[in-house]
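Here it is, the structure, as structure tokens.
The full complex has more chains than appear here; those shown keep their coordinates.
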Amino acid sequence: MARFLKKRDKTAGLVPGSAVFIGNQKVDDIKIRIIDYDKSQLHEDELKKISDGTEFKEKNTVTWINIDGLHDAGLMKEIGETFDLHPLLIEDIMNTDQRPKLQESDNNLFLVLKMLRHDESNQTIISEQLSLVIGKTFLLTFQEQPGDVFEPVRERIRKQKGRIRATSIDYLSYALVDTVVDNYIYIIERFGEKIEDMEEVVLGDPEPEIMEQLSNYRKEMNFLRKSIRPAKEAITQLAKLDNDIINKKTIPFLKDLEDLMTQASEAIDTYREMLSDQMNLYNSALSNKMNDVMKILTIFAAIFIPLTFIAGIYGTNFEYLPELHFKYSYFIFWGVMIVVAVALLIFFKRKKWI
Amino acid sequence: MARFLKKRDKTAGLVPGSAVFIGNQKVDDIKIRIIDYDKSQLHEDELKKISDGTEFKEKNTVTWINIDGLHDAGLMKEIGETFDLHPLLIEDIMNTDQRPKLQESDNNLFLVLKMLRHDESNQTIISEQLSLVIGKTFLLTFQEQPGDVFEPVRERIRKQKGRIRATSIDYLSYALVDTVVDNYIYIIERFGEKIEDMEEVVLGDPEPEIMEQLSNYRKEMNFLRKSIRPAKEAITQLAKLDNDIINKKTIPFLKDLEDLMTQASEAIDTYREMLSDQMNLYNSALSNKMNDVMKILTIFAAIFIPLTFIAGIYGTNFEYLPELHFKYSYFIFWGVMIVVAVALLIFFKRKKWI
Amino acid sequence: MARFLKKRDKTAGLVPGSAVFIGNQKVDDIKIRIIDYDKSQLHEDELKKISDGTEFKEKNTVTWINIDGLHDAGLMKEIGETFDLHPLLIEDIMNTDQRPKLQESDNNLFLVLKMLRHDESNQTIISEQLSLVIGKTFLLTFQEQPGDVFEPVRERIRKQKGRIRATSIDYLSYALVDTVVDNYIYIIERFGEKIEDMEEVVLGDPEPEIMEQLSNYRKEMNFLRKSIRPAKEAITQLAKLDNDIINKKTIPFLKDLEDLMTQASEAIDTYREMLSDQMNLYNSALSNKMNDVMKILTIFAAIFIPLTFIAGIYGTNFEYLPELHFKYSYFIFWGVMIVVAVALLIFFKRKKWI
């Protein structure tokens, strides 16, 4: 299956804005969790139906509703209606091959990102789509499957750690995105370490399989770049936004995220270049090896073929072949051969082949 | 025939704005179809002459006239006069090698796109030009041949599905372009899948023919890019346009299209890079194979050439060759040869050639 | 001689604005032709001296003076004075290695372009400089040699074809530039066809000479790009110009030219990439061939060298060589050799070398 662009057969020809799930259903039961808080109080619950969340929406508290599982079109439509979301926005949430982006509309900000996971077993990166709808008094987050990457943020809310309970929707959104970005850095760093270590392998005596490994790393770097570059753009846009939802005090935090994303993006480019340098090194090493093989062949051939020829001459059965009858012929014959061999060895020595 | 730039011999030296058909005539009879609707009513018909469409033009309904077949200059001129189109616009419609573009004039928008088709049999992409003239109360679409890619849109109009019957010319235009773009994504995805699968072939034991295949994919990617990159620009321009014809409510839909085009464009670039990586992999594999061939040659030559030489010595006919007359010479001779062969085998084993 | 940057020895150290001819004199006699027209009348003549053209300059008709041959500094100065041109402008006209450009001054527009010609015999492109001075009531065109590429435009003027007689200087200028650009497209298309055809040659069984051919095409593409890229900029600039000389009605025509130039420019880039891909294909084909050569060598050597060695053993003259005296030795010897040969053939078969 194409990893870099997913099939959309299901939507072709459909009404735009149709709520159709595109992707692999990764969870059976959809779970809706709500956290509602302000400085003084905290309410945490699991919702049965989305309508149970309506009351919180209106309140002036920070309301964070997290939905795990995207395949239920009916529920999605209901959410859309409850929170007054554009049908296209719902379509984007359900299409898990969205390009990371920020979209500003009249009453909310819509941010799509990828949560990445590093599958150690076959050295690939697995991507899960995270959609955030940032309203004035509520935050909706949509994930493909239940993930506890946000658990530390929940803990901070519960324990009133940091400034989070004293701040608004925008800071909560920042805190979540920050967790996602931290994970990007972590993954790049893990790959980076491996890629930097490859250098030594390439400069040692590499197996042909190394090419496959380098090529695999390169593909994963491409995959990372595909998610991270547009995410960087989206975050930069977010930090520059002139919108009521984003508090002026949150801007420095967003700028910090932007810096991290720039660094991540540059690191990916550096590693891509490094891989391509390593491929060149490997190819150059291959040529060197070939040279060595050819030298050995040539040394053997160039020394023994003439000697065999000399032996061949005295293996002929000519009736009148005077040398055959001299007493010391055989020893002279050996002498000549040794001289020839030594001369050739000196010749190759001078050429620095041996 | 040049696929990336078509001959224009016919127009060289002609008056600009001349209505001359450039391309392959793909249809014999030109067909003009009209759909005229608003929220409450729908009229669908096939027109005999273009003047039959005049009455609809004036009405405040959505009037969509589709023309299949572009080769009749007379008809084209008539259409131009009926709908008040600039002669250059008619020239552009009839020249099927237009670069996709958006042109804004006083009373209409002119959008040229390519409809792409994937010819499975020889893995090439076939391109057909689609021109849209978006007026205030009418939409003209020009195709080189009758294509039912728009049939789902017609169905939606007929069945009042989605919002289409309640909206205006701009939304209808969007719906048609959306269908075309969906097809782009579909084609890229099909090629992408094949290209991603090539990786495994390249890393296996590839035939020389693979180079031809990779090169063909690369050419098709170039062809796709040629159509899609300018189309992306045109759609971006359309989404930013400040023009009466484009309703503010249609903008989010156009922005969505823009996102899709960006994704398509990035996917093409990724696949192009991937192909070029695969070519490098293949070339590196070739070098590896050559190394293997050379090693086998060298092992055979280095072992048997010295042995043959030794045999050659005792094949000489010197009268005084003492070793020949010892009883165990022959066996010692075998012993020496075995020692030489084993020594060389160990040497090559140490070099990891065997 | 350097084709990509011409010698300017003659002007080094000279007063800037000096009227010095740089280039190859391509014509002996300078010819000055005048066409003067408006909707109702037409006057066409050949001028003896430039001062004969003064009267037309003042009139409100469209006056087009074409000069073939640039080497006469005296005449050039006279033209400069008659039509009130900046000395630097005259210097630019006479220096035939100008970079295509548009220059706006108080009373005229100065446009330098290259007219390209494809020399079939040695597959090179020949460039001739065309300078246009577009004044309010007159158009001066300067060519290095008499060329009838503008003949169709003259015909149109004479026969009142198209809108040309009813329009002004700017439209005439457009019509001339359009002719030049049509020729660019034609040339690129010719080369493009050849380059696209090369693909098949490269994938077939290419001769080493193909590299020379590909490299030649690449050089010509560079040469084209050198003329066409700055011309594109100049035309884009022209289409955006806010200047009395350019009528608002001519803008769509200029925008059309701009589109053509963008297409031309993109086609050149595509063909350059295609050529570079073909060079890679060829190099890869070379490696494949080398592999084939090596395989054949290795097969022959690996089979016959051991066999020769076996034969060599029984060619020795040891007195006590028991096998020589058995009755069936010779046949067993053949048997062994056939077994060895077949074993090796199977080995190579398994390696897919044969």
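Letters A, B and C mark the chains in the order given here, with residues in each chain numbered from 1 onward.
Assume a residue touches a chain if its C-beta (ideal position, glycine included) is under 8 Å from a C-beta of that chain, and two chains touch if they have at least 3 such contacts.
It should be emphasised that the depicted structure is a prediction, and the values quoted were computed from it without experimental measurement.
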Copy number across the full structure, from 3 displayed chains: 5
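One rule holds for everything that comes next: only the chains that are shown with their structure count from here on.
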Category of the chain touch graph - line, ring, star, complete, other: line
Same or different contact residues where subunit B meets its copy subunit A, judged by the half mark: different
Distance between the centres, which are taken as Cα means, of subunit B and subunit A, whole angstrom: 26
Set of subunit A residues in contact with two or more other chains: 315
Residues of subunit B that touch subunit A when the two form their complex: 152, 156, 161-164, 174-175, 178-179, 182-183, 185-186, 188-189, 192-193, 196, 199, 203, 252-253, 255-256, 259, 262-264, 266-267, 270-271, 273-274, 277, 280-281, 283-285, 287-288, 290-291, 294-295, 297-298, 301-302, 305-306, 308-309, 312-313, 315-322, 352-353
Of subunit B, residues touching subunit C in the complex: 1-9, 11-18, 86, 88, 92, 97-99, 101, 103, 105, 205, 208, 211-212, 215, 218-219, 222, 226, 279, 282-283, 286-287, 289-290, 293-294, 296-297, 300-301, 304-305, 307-308, 311-312, 314-317, 321, 323-325, 327-330, 333
